[in-house]
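Note that one protein chain of the assembly has been removed; the remaining protein chains are unaltered in position.
Read from first to last, the chains carry the letters A and B; within each, the first residue is number 1.
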Amino acid sequence: MTDHEPTHLTDADEAAVDDAYVDGNALAGDLLEIFAMDMTTAVGTCGGCGRTAVLAAARVYRRAPGVVLRCAGCSHVLGRIVRAPDRVVVDLAGLRSISARLPD
Amino acid sequence: MAPVTRGFGGRQHAQQPELPPGQYLVEDFPVLSAGPTPHVPPDRWELTVTSETGEQLRWDWDAFHALPQEDVVVDLHCVTRWSKLGTSWRGVSLDTLLADVETSADHVVAHSYGGYTTNMPLDELLHHKAWVAHTYDDEPLSPEHGGPARLLVPHLYLWKSAKWLTGLTLTPVDEPGFWETAGYHNEGDPWREQRYWGD
Partner (left out) sequence: MAGAALLGRLTWRTATARSFTAETASARTIVLEVPGWPGHLPGQHVDVRLTAPDGYTATRAYSIADATNGDLVSITVAEVPGGEVSGYLAGAMEAGDQVEVRGPLGGWFVWRPEDAAPVQLVGGGTGLVPLVAMVRSRARAGARTPMRLLCSVRDPGSALYSAELALESTRAGGVAVTWQHTRVAPPGRAPGRIDADVLRAATFAPSARPTCFVCGPTPFVEAITALLVDLGHDPARIRAERFGPTGGQA
């Protein structure tokens, strides 16, 4: 998104800047790399409002210095992932709990 | 070894000598967002400065505009590697905002509408190095770029220039902010390429 836009926005895109997120599902690759299991189907409890939802349905903002995972209900920051050349920093402190099904 | 993708150059990322290490030049003004963009009407906007004793200075939009205004042209360096040169802003110097503050604290935390925070030593904000800006390129600062008003600390990576600024808190102890607690460098000097923890 740039200042001298918007020439190529789609029909419904008038409010594009506030729709600059995708779903937790889009993080499947990063989460699988970190946790070695699919975490997008894990159920998280929001530390802000108590809502429970699969991580796939959380909001992901990643046009930023890192990835920010937010509650789709209250926008509370559920987690952050920052990738440096030699490490990845993961903070999921905004989730009260995560319940993940173990691979059979 | 990853295979090279023939024909793929990527967005221009060749380095230029006048830029800090690892940065590339952009002509547009990328918008980064770590959350929904707050839309704060100027008549409900306020800025506070709170000292370590709890003493508070407060400006509403009119009072803030009644302060001495400065025009500055500065270069911006984002930790995501783009740099934009010669950007023009209008705002109030931090020297002005902090002139009447009694403090012995050495650190500052900037607070934004929407919950964002970032920290820096008080000294980094003084001596004509930092502003609270409300005008960009002769236009009111748009919400995407941090309007009504944002912090502007151009000698540090741009994440320190908190968008949607509403408060500055002076603290005796350093309190790392949103990105500083998640892997980004506490100081963030682009010329020393202080991007991540340990850099």
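The criterion applied here is as follows: a contact is a pair of C-beta atoms (placed from the backbone, for glycine too) under 8 Å apart; a residue touches a chain by one contact, two chains touch by 3 or more.
Since we're looking at a predicted model, the values are computed, not measured.
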Query: Among A:Leu32, A:Cys49, A:Cys74 or A:Ala93, which residue is in contact with the omitted chain in the full complex?
result: A:Leu32
Statement: Interface residues of chain B toward the undisplayed chain are 2-11, 13-14
Field: Interface residues of chain A (partner: the chain not displayed)
entry: 1, 7-17, 19-23, 25-26, 28-29, 32-33, 36-38, 40-41, 54, 56-57, 103-104
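FYI, only the chains that are shown with their structure count from here on.
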- line: Distance in whole angstrom between the CA centres of chain A and chain B is 24
- line: As the complex stands, chain A meets chain B at residues 1-4, 17-18, 20, 61, 63-66, 68, 70, 75, 77, 80, 82-85, 87-89, 91
- prompt: Hey, which residues of chain B end up touching chain A in the complex?
  reply: 28-37, 78-80, 115, 142-145, 159, 178-179, 181-184, 195-198
